[in-house]
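A single protein chain has been omitted from the complex, and every remaining protein chain is retained in its original position.
And now, chain A:
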């Protein structure tokens, strides 16, 4: 089986769920080889083995993680040269897409980003124009470089005993062009990451103010969900910008999306339309969000949402 490189997405050694999804996908298409960059590998190796990494290339030199994007692309380009993999998979996050872009230029390959599935022959599926069109595309030149959207593929445990190979890459001055001088991790408490969460509860204009977002958080916590917000809510300063779901924010594709007090403007829909199950609470029965829902309640969110939180808590 052909080897497929999977760039591991991690924060200080904590492997992101999307990496496990990519390993599962890679093993469906060939043999998954994880590519580790930076510190913390020892704490992560069991996780990579559990989800089927057949091999791990360990680039443990901390310098690789000290500069923006370029060193990761340099390491992957070197591995593509040496190992001739069938494809390279990365997470379609802001950074993952950038690694994919630089790598594609380095190795002269086509790149596909924001992919929701990959079939045999590396035919990639895209959900475009805010979910309105499904397109299939392939790379026609070079080793396919494919950035896959988090939550698009279900991760399956498939324990393996990966071979480990230490790898080094000599960084050029260009690779060291943008230095990371400080990493600022913003407190997200116990909630899952927005782009990775199985359930997302989002609040919009109808929530009315920052204080009322406690209602959204309470509902989210009852379900173990992430909290999102519409652009109206983040622009108003009611909730931090990094939680914005939509065209100019994050794209989410959870199993369950609950839109509370969100009308469903196209800007918002573009970021959540591919959620598997959608629920909305809105007092306006004409709100466009209701065109998307599996279940909708026309009513006052200040009555409905707390009651829902209470019901969920009661039924646990």
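The working rule: contacts are C-beta pairs under 8 Å (C-beta built on N, C-alpha and C of every residue); 3 or more make two chains touch, one makes a residue touch a chain; residues count from 1.
Simple rule for what comes next: contacts and distances are computed from a predicted model.
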Protein name (UniProt record) of the chain left out of view, among "Dihydroorotase", "Aspartate carbamoyltransferase", "Electron transfer flavoprotein subunit beta" or "Glycolate oxidase iron-sulfur subunit": "Electron transfer flavoprotein subunit beta"
Touching residue (missing chain; options A:40, A:110 or A:208): A:110
From A:123, A:158 or A:236, residue that would touch the chain that is not displayed: A:123
Residue of A:38, A:52, A:131 or A:206 touching the missing chain in the full complex: A:131
On chain A, residues whose C-beta touches the chain left out of the figure: 11, 16, 68-70, 73, 93-95, 97-102, 104-106, 108-114, 123, 127-142, 174, 177-186, 193, 195, 199, 223, 241-242, 247-249, 255-256, 266-267, 270, 277-279, 281, 285, 290-300, 303-312, 315-316
